[in-house]
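Here the complex is missing a single protein chain, while all its other protein chains stay put.
Read from first to last, the chains carry the letters A and B; within each, the first residue is number 1.
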Amino acid sequence: MARIGVFICHCGENISATVDVEKVARLAGKLSGVAYSVDYKYMCSDPGQTLIVDAIKEHKLTGIVVGACSPRMHEGTFRKAAEKAGINPYFCEMANIREHCSWVHPKSDETTQKALDIVRTMVEKVKNDTALYPIKVPITKTALVIGGGIAGIQAALDIANAGHQVIMVEKTPSIGGHMSQLSETFPTLDCSQCILTPRMVEVAQHPNITLHTFAEVENVTGFIGNFDVNIRLKAKSVDFSKCTGCGSCWQKCPSKKIPDEFNAGMSFRTAIYTPFPQAVPNKPVIDRANCTWFTKCGKCGICAKICPTGAIDYTIQDEIINVKVGAIVTATGFDIKHSDFFPEYGYGKHPDIIDGLQFERLASASGPTGGEIRRPSDGKVPETVVFLACAGSRDKAKGIEYCSKICCMYTAKHAMLYKHKNHHGKAHVFYMDIRSAGKSYEEFVRRAIEEDDVNYIRGRVSKIYEKNGKLMVVGVDTLLNAKPVTIEADMVVLATAVVANEDAESVAQKLHISYDKHKFFAEAHPKLKPVETNTAGITLAGACQSAKDIPETVAQASAAAAKTIILFSGSELTREPVVATVNRSAAPVFTTCTGCFLCQEVCPYQAIEREEIRDRAGNLLMNAAKVNAGLCQGCGTCVAMCRNKSIDLQGFSNQQMLSEVMGLLNKPFE
Amino acid sequence: MAETFEPKIVAFVCNWCTYAGADLAGTSRTKYATNVRIIRFPCTGRIDFMLLIKAFQNGADGIIVSGCHPNDCHYTSGNFHARRRWMVFKSMLDFIGFPTERITFSWVSAAEGKKWAELVNETTDSVRALGPFTEYKNLDFSQFNQIDHEGIAEQSR
Partner (left out) sequence: MKELQNKAAELLENGTVNLLIGFCQDVSKRPVPYFIETAAEANILVFNQDCKNNLSVYLHKKEVKDAVKIGLVANVATLRSVLQLLSENQLGSLTLTYLTVNSGSELVVLGSAEELEAYVQANFPTCRPEDQEMLDKLNVLSREERWAFWKDQLSECVKCYACRAVCPMCYCTVCTTECNQPQWIKTSAETSGNFEYHTMRAMHLAGRCINCGECGRICPAGIPVHLLTAQMNQEIEKEFGGKTGFSLKGGYALNSFKPGDKENFIK
């Protein structure tokens, strides 16, 4: 006979403000099978959990329902409490009367009735719960890090230094990411490459890290502790075991007019190339789409002739390798919007209207102008530069309602760098707000305004057009009573929005992780689980999750590494026992399964096997389905497929789901 | 006091997307109609159509079935199988003459708290306009009116 305990939480006022919790507790106590029912202010707190544990022991409860927040929040907490009290944790269910009830409805009788209905539904489910025991599976203690920017590098180093193997996959020919394109970083004005390259070298030389550049993840199957990943090693056309990185090939390559991605399209590169001088690995690859040998069927071939070690091999094909890993860190980074998002700003119409990354390349000593700020159109040093902050973010009408976070700081930095290199130049910044919340950030911006004489104008720009060789920037100064301001600029820098990579959606689908409407990857909980995803074993690091600066990226990468190291710290992984099982009974029935194997065909994890059922003489009687509990992830598609219900899902069994529906609708009282 | 009819809507949702989306609606304090009650499944692939029939039989006036968008299923393909199953189930119900406008199928992701609230409100409004689902309840006793189904069920328990 079931003895269920019902515990209704006030959650401070979060639930009790709109739901009459005392009434719910009182009426729940009258439900058939409920032996004890009480309400309390904070069930998840220490005294709240003690209340539950004591009640279980005192009233000999066989199961509990906690009417509180979402099970996605605290199911684990209350299951542990149940376990502490000596009952199987799977006899604990949560009735979501906060997110699904008290928070979304006004204070009324209907709201209280709804809370009671939800509690009643879960009481019916608990009555049909069975004791379940965790399943243990082995863990592969190798991590996969996707992305070789600062986030990926930091995560890989942390995991490798903890003694575990790491496989890093980077789709461009070199690791380093966007940080390698920066000139100096705020708020210290450190040279970006100087602080990054030692880490890049450390990754390349680390005994625990296997680096695959010019490679992409092809597909991922499996589950936490046991992922099976296929990686496509794209054809580099250069045999790295022979290449010494001498550079003779790209010095002689005749295809010299390919827009250089590293320099944000402001200079050209050759078809065989290393992205930048400090690239790791510092060996070139051939861009086959732009290489004469490949596009014109074997014409050219100069690099192969020039190469002193014979490392060029045009016949290399893409190769797919298979690796087994236990955890995946997603550090795929971001992009900035490169389009004429605001046509009135003229981006793309005039070469001197550039975006933030392009300015970084101009300011960078390894960039196309050797670090001198020069106009892309005629190479002259601009005397007046206008910077537009918020050129594409914080705009609901344009579909990018979020703040890109880094632009206020890098705009101040760009203005300062320009002034440091051109003491007599004029720098103006049109801004809406200044968001400089990090450590030493506000001081940095004040320095730009007070020491480097950058003119900050609070107002937006309505239009930029060319007149008599000057770029006319038409804006407004709202702090001077909306006075219209027109500045004749020689160069304009737009702080465009930080956006997700173009292939972010396909990466997310390969990994089975969620993403939001802007294609940034979704964290498991915005406050308390900012590095984990809803897919166990896959963590996020860096700007692929949301726009962020370098200190936050490094912190998040270390956090993702920590989560991975925690996973690898045990000898086995304990898995939730919400798995399917096929019934078995004694001879002569053996099982009600008819061996049609529809279940096997729909299982996404190939978790269903064929078992031969034999009699004592060894004669084959039938083939029946059997579930491999180590592989089953508990989706239940097989259960809905089975016509005679021979396969059932523990934790969401047929009996439980039906009793939930019936319990919900058949009210025993008003 | 004249009681206006308030429909009972049962929602069969998947844990990873729509349930999370409803949680997000809660965290964002988005307000919507009180008529819906959610039943949580690990995946839409788990939803047995018999449960929908049982729900209608036992007093539901409208049903919402919702899960992850195609390609976003936490278990890869559960929602694809569910989609086919729903299409076949819906055509069968249409053929039998069942009012399928009382069932709403949807994809609501974990980030679409607002969509969940709108879906609940729209469904509640449309089912309220359709009126109580008496056709199914009156199948067994169509020659009588005002049948106390719960009372009879209570007595037979």
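Here is the rule we use: contacts are C-beta pairs under 8 Å (C-beta built on N, C-alpha and C of every residue); 3 or more make two chains touch, one makes a residue touch a chain.
Treat the numbers as computed from the prediction; the structure is a model and nothing was measured.
Student: Check the options A:Cys191, A:Ile258, A:Met432 or A:Cys596 and report the residue that touches the missing chain.
Tutor: From the options A:Cys191, A:Ile258, A:Met432 or A:Cys596, the contact with the absent chain belongs to A:Cys596.
Student: For chain A, which residues reach the chain that was dropped from this view?
Tutor: Missing-chain contacts on chain A: residues 589, 592, 594-598, 601-602, 620, 623, 641, 643-646, 654-655, 658-659.
Student: Would you write out the residues of chain B that touch the absent chain, in ascending order?
Tutor: These residues of chain B touch the chain that is not shown: 49-50, 53-54, 57, 70-71, 77, 80-81, 83-99, 104-107, 119, 135-136, 139-140, 142.
Quick note on the criterion: only the chains that are shown with their structure count from here on.
Student: So in the complex, which bits of chain B are touching chain A?
Tutor: Interface residues on the chain B side: 6, 8, 10, 15-17, 19-20, 22-23, 25-27, 29-32, 34, 37-43, 45-49, 51, 54-55, 58-60, 71-78, 81-82, 85, 109-111, 117, 150, 153-154.
Student: Could you please specify the touching residues of chain A with respect to chain B in the complex?
Tutor: 70-72, 96, 98-100, 103-106, 108, 110-111, 114, 117-118, 121, 509, 512, 514, 516-517, 522, 534-535, 578, 602, 604-605, 633-637, 639-641, 649, 651-652, 654, 657-658, 660-662, 664-668
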